[in-house]
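Structure provided below as structure tokens; questions to follow.
All protein chains but one are shown at their positions in the complex.
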Amino acid sequence: MPQDRDLIEQIVKRYDGDTGMLIPMMQDLQSECGYLPAEHLRYLSGRLKVPMSRLYAVATFYSSFRLAPKGAHEVTLCMGTVCYLKGAPKISETICREFHVEPGGTTRDGLFTLQAVNCVGACAVAPVMLVDGKYYDSVTPASALEILYELATDKATAEKEAEI
Amino acid sequence: MTGLGNTRLSSFADLERMREELFSRRAPSTKSVHVCTGPGCAAKGSPKLYELFCAAVKQAGADVEVQAKAVGCHGLCEYGPIVLIQPGNIFYQRVEEPDVAEIFRETVLGGRVVERLLYENPATGEKADTVDKIPFYKAQKRIALAYNGLIDPTSIEDYIVAGGYTALPKVLNGMAPEEIITEVERSGLRGRGGGGFPTARKWRSCREAEGFPKYVICNGDEGDPGAFMDRAIMEGNPHSVIEGMLIGAYAIGSEQGYIYVRNEYPLSVERLNEAIEQAKDLGLLGKNILGSSFSFDIRINRGGGAFVCGESTALMASLEGRPGEPRAKYIHTVESGLRGKPTNLNNVETWANIPQIIKHGGEWFAGIGTEKSKGTKVFSLVGNVVNTGLVEVPMGITLRRIIDEIGGGIPDGKRFKAVQTGGPSGGCIPTEHLDARVDFDELTKLGSMMGSGGMIVMDEDTCMVKVAKYFTDFLQKESCGKCTPCREGLSQMLYILDRITDGEGQVGDIEELEILADLLEGTALCALGKTAANPVISTIRYFRDEYDAHILDRHCPAKECRGLFRYEIDPEACKSCGICLKNCPADAITGDKKVPYVINQEKCTLCGTCWEKCPFTAVLKV
Partner (left out) sequence: MHALRNVLGKMPLHCGVKGIMKGKPMPTVTIDGYKVEVEKDATVLDAAKKAGIWIPTLCYHPAVSCDASCRLCMVELDRGDWRQLITSCNYPVRRDIVVYVSSERAQRARRGVMELLLARAPESQELRALAERMGVKETRYPNVTESQRNCILCGLCVRVCEEIIGQSAIAFAGRGAERTVAVPFRQPSDDCIGCGACAAVCPVGTIKVRIHQEQQEVEISPFKSRAKLVVCEKCGAPIISTPVSEQVLGKIKNMSSEEFRQRIRLCPKCRKSQTAGRLEAAMVYKKE
């Protein structure tokens, strides 16, 4: 598609076609599209003259890359040592059970994608949860669910408004 | 806000003139409100406090000499959000939005202290009004964190006024590269990222290596869970890193630098980018810096989300647009690194120390610390400790002083059990070694290591086998998977530890773990794999009885591993309220008014709901 090509051209130009900047290029692509669409990657491969297998290797090696679309919100749970010791697994379990989702996956209704990361560097206020980049400190299973229910309510409200 | 316009400084004299000009503009009577926006305080909403203070300053009018600043991590994160008032170093803790007006009115304008916001020592009840009266800060010595809390990290002027970019002109204006390296050598600085390699030796090897161009890299891929020292430096004082890299690049003969920041630190990327732009505008980066023949540029690269990219060769692979797989180091990176060229890589904290070392001299730095570990180290003191946060202490201080005096001891009346240092490559140190002096070699002797500075305190309720399992699981998921021993060996170790914590341990499991540990140490390709078994080995060394209890008795002494302990109701504490019965999903509890409730062990699924819900803590883990 022509707009795909434009986006890739833009990104390649931004980094002067330097193949060493492949990861930042893919990060920019994911910022734009929410994930790494296969067709965009194929075009990028041709444009940079880097084999598709290398792009695929990079996309599947680093945890931050997604090859499938994500949910409307990004929920990140910190699983660093301190958060872990202060109960992060229980929080994760609770969220997964309530919303029928696995870490790394997206809820069926596309409300949010759940990610587990190793330490966001806010250990003093563990356990930490991020929603769309916003930090929530000293989270408990109950408070985590509350925060996520609010997302669902916001979505329902937004949908209702859209209907009207 | 540059104030002097974006005039490029084209000589050393220009810089000094600017510094004097800035200094003279700041009337000594200016009052200053410093709101900490480090990771901990920011997570508790401190940016909003800063906004409110800014509004208050604006409202106060032009004739009142007052300013508000957002500053980097000051360290005592547990008590955040922290607000400091200058002059006087007044320290307010746990500040909330409604407090802003009062602080401004009473302290800033009126010079009076707001008692209830002062720090109160939980042990003695004593209040402290200034920073230096707080035990947490008294024993610290701040070099890398010196400007945190003092300067606005988004202002290069603040850095200059505070004394930054003093070392750089000193170097460019009269120190030969070999002189610089000798000064760093004199300081005894060793890498702060975990390796502890003598910095001067690395710089010298790189300088002497054949090849051009040469690269300098700052490793900002702080991946150890529990560690956020580098983050505090990158976000609280980014120019210290830039200045350090400038000095190192000049000494080595490099014109291009990279700062590799892990993907999970977008704010660090932002701050560093901002700082680089400001430095460029002033001509402190780019071509012919301060009118000299030295040119240097820095580019920031974000990681993609891989702990292994903290390893230097994996980091370089990532900078080349490849998966972050380490490679053999029989040929060192100072000889052949990024793109096969001589490359010098150092950690954020290492770079941050350089300007101070050049400014005050190597001897000054070497006067602090122990014989083989000079200077100070920033630690992130977290976990089961009262004062969680960042601390910077001279090498050689004892663990006990850090945990008790600075950390304030263990909360909730619990007993200390172990302190984990060095992240996933480190180990756990028990009570009997609390008087060990913290330095590179001491910690290694004890079966742990300094690592990047994570210091996780664990109390009596921590299961050490579970801790070992946590780190093994972490590494197994973060392993790049290239070499057999790390990929397969960690999976095998995890399998054994899973069985043990599930109550399916077998006699001989500990010996199998030790065999695997030996294999990993000897045959793994990189430091991640080679040190991966340290958490397991150190916990076996000091807490073998816990392993034995899990394996032989199917019991978890710390009562953490589900299924390996029971819940029982203490008949004396039970008030027969019935909440446990109501909430039990297995109908395993029976009881009546005025009679202690009882858990039927056969029906109990060990879910722990009764333990959570009991308002009288009458449910005990046994």
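The first chain written gets the first letter, and so on, giving A and B; residue counts start at 1 in each chain.
The rule is simple: a contact is a pair of C-beta atoms (placed from the backbone, for glycine too) under 8 Å apart; a residue touches a chain by one contact, two chains touch by 3 or more.
What you see is a predicted model; the values in this text were computed from it and never measured.
If you put the hidden chain back, the residue from B:P323, B:G409, B:G505 or B:P535 that touches it is B:P323. In the complete complex, the hidden chain is touched by one of A:A38, A:A72, A:C96 or A:V131, namely A:A38.
From the set B:R437, B:K482 or B:K621, the residue in touch with the chain omitted from the display is B:K482, counting the whole complex. When you scan B:C218, B:L525, B:A549 or B:I599 for touch with the missing chain, the hit is B:L525.
Only one of B:E405, B:E512 or B:D548 touches the chain withheld from this view, namely B:E512.
Of the candidate positions B:E65, B:E208, B:D553 or B:E612, contact with the hidden chain is made by B:E208. On the side of chain A, touch with the chain left out of the figure occurs at residues 38, 51-57, 60-61, 67. Residues 177, 201, 204-205, 207-210, 212, 253, 287-288, 293-295, 306, 323, 327-328, 330-332, 335, 476-485, 487-492, 494-495, 512, 515, 518-519, 522-525 are the ones on chain B that touch the missing chain.
By definition in this document, only the chains that are shown with their structure count from here on.
Every residue of chain B that touches chain A in the complex is listed here, in rising order: 39-40, 42-44, 77-78, 80, 222-228, 231, 263-266, 301-307, 318-324, 339, 380, 382-384, 388-389, 420, 454, 456, 458, 462, 467, 470-471, 474, 478, 480. Here chain A touches chain B in the complex through residues 19-24, 26-27, 50, 54, 57-58, 61-65, 79-85, 117-126, 128, 133, 135-137, going by the rule given at the top.
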